[in-house]
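Selected chains only, in their assembly positions.
We call the chains A and B, going by the order they appear; numbering starts again at 1 in every chain.
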Amino acid sequence: MRTIKGPGIFLAQFIGDDAPFNSLDAIADWASSLGYKGLQIPTNDPRFIDLATAAQSQGYCDEILGKLRDKGLSITELSTHLQGQLVAVHPAYDTLFDGFAAPEVRGRPDARQEWAIKQLKLAAQASRRLGLTAHATFSGSLAWPYFYPWPQRPAGMIEEAFDELARRWRPILDTFDENGVDLSFEIHPGEDLHDGATFEMFLDRVDQHPRANILYDPSHFVLQQLDYLAFLDIYHARVKSFHVKDAEFRPSGRTGVYGGYQSWVDRPGRFRSLGDGQVDFGQIFSKMAQYDFPGWAVLEWECALKHPEQGASEGAPFIARHIIPVTNRAFDDFAKGG
Amino acid sequence: MRTIKGPGIFLAQFIGDDAPFNSLDAIADWASSLGYKGLQIPTNDPRFIDLATAAQSQGYCDEILGKLRDKGLSITELSTHLQGQLVAVHPAYDTLFDGFAAPEVRGRPDARQEWAIKQLKLAAQASRRLGLTAHATFSGSLAWPYFYPWPQRPAGMIEEAFDELARRWRPILDTFDENGVDLSFEIHPGEDLHDGATFEMFLDRVDQHPRANILYDPSHFVLQQLDYLAFLDIYHARVKSFHVKDAEFRPSGRTGVYGGYQSWVDRPGRFRSLGDGQVDFGQIFSKMAQYDFPGWAVLEWECALKHPEQGASEGAPFIARHIIPVTNRAFDDFAKGG
């Protein structure tokens, strides 16, 4: 058994224009002061990391690592959530996702997709230079508008969509393999990889690629009422990254899982600060210990109610409290009392 | 209190090319032999009813009514589910829904929409001629691909969609009002009116139109984990039609509410024959009695496992057994024992 690493923090929801949220240096000091030991860094904002440079320059990477080390921090993973999303976009969402892309490819879906694939490959190289073994991203989606079988889906539609998805991701997975880095897809509504069944469909089409792995975030399973504990029992061998994020789902006579087009605060399913939701982290961390999870416990924070800085400051001790320092002697050895 | 009418049967899922499922006469005999007392009739197949003729000819209507009366049957409602769907179609589903339209308007969304609206108005007139007080339909949808807030919805998008939806339906509602018929929207995933919250948004935009009502089908609430009993507590005054349809939702570690693009039999949420699912019909019929529901209990059958004719033959006694013949003396009168 292995003791899970942490607490880490995903920076995406904290980045902003005001100090200390506007530079890697400042945000790292802030995170460290709250008790975090690791940062998960988005790669679409050069104030935090310049992805192209990091992919090519070992010196640049060493400098970042050194600076963070001095603050008692590691990098947990880089994130290309937004770029990964753009690897596969259904036209219904073309406009809405366009802002994620570099300005020069906006409005041109094909160029955007090509750009996104390149970004992912850069991320593989940068991760290697930074000594990382896992990377966080989204799969994007080609079939999401058809998740519900009304209207009835034409035969073969889903199969074709997944064939195409696999075609796009396989070269990326190979690049990650060459760089010795696991690609962790965050299983997430809106992505084609949104549960175990879809992950299996994808895995079959990339021939069980050893780098096709999972970023496990239980909050997204609460919101779709998937059994997030049984998920670990089934897929633990593929789980390489972990978002510690809380959520609650409290349906009423007014609305249920689809949320009635309401805003986050009024939806039955909504994200919450750690400890304020329904996720049973005690059991999750127990399974992580039992299954020898090799990575980091990284806070992802979104909360419909609580102030983000409060959420961040409660998050580090919450995670620390849940980490199980594993035992090093066989349990049966000392089962000699009552 | 009022004793609910029934059992009725919705014909849509039984219609086919073989006898007795290929003509009104034959299917009526079959339904009657199973114990049904009412038929809910789809209006897109002239073998069962010719909508245009029924809208104009009292004789035609009287003939149908007489024929059914001789078999011990009433009409519960006409249905324009498929036509209603076409009143509002998001482009992502254009192709998939096109087959619902009359051949002459296929492939031309604007003409199709105009045709659909006319169909609805014909249905209002036909319903009046048939002596009916309620009519079953779907609202269609303009915003469904955006039910989940990822990608983030542009401000005002939902509001605009509902404004437009109301613009399209208001003249239809007025026509129904002129004909003295309630329009019952089946609250259903994939439709903009898919829960209580969206029904309220719509109602606000049609100024609480007295003909904007609800077809209550608990199976769709089970599949979205909405509290279908509390729904009746809140919206009972607007419920004018009722589909008695069963369903179950049994998520696992593999998949949840979105179903992982699986086929019906492998989805955690799936429809079942009456009594084989999780719907608590005892409580539903109790609330129907308590709230004085004025309409029919109409079987809608879809089941991922059981043979449809078995489902139909079990449905009539199931519904009959659940109908509560209400008491006609005040309960407190005789509360004199133990």
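FYI, a contact is a pair of C-beta atoms (placed from the backbone, for glycine too) under 8 Å apart; a residue touches a chain by one contact, two chains touch by 3 or more.
The structure displayed is predicted, hence computed values, not measured ones.
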| item | value |
| --- | --- |
| Overall number of sequence copies in the complex as this file defines it, 2 displayed | 6 |
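Convention: only the chains that are shown with their structure count from here on.
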| item | value |
| --- | --- |
| Superposition rotation for subunit A onto subunit B, Cα-based, multiple of 5° | 180 |
| Gap in Å, rounded to a whole number, between the CA centres of subunit B and subunit A | 41 |
| Parts of subunit B lying in touch with subunit A, wherever the complex brings them together | 90-93, 96-97, 143-154, 158, 188-190, 194-198, 200-201, 221, 224-235, 249, 251-264, 266-267 |
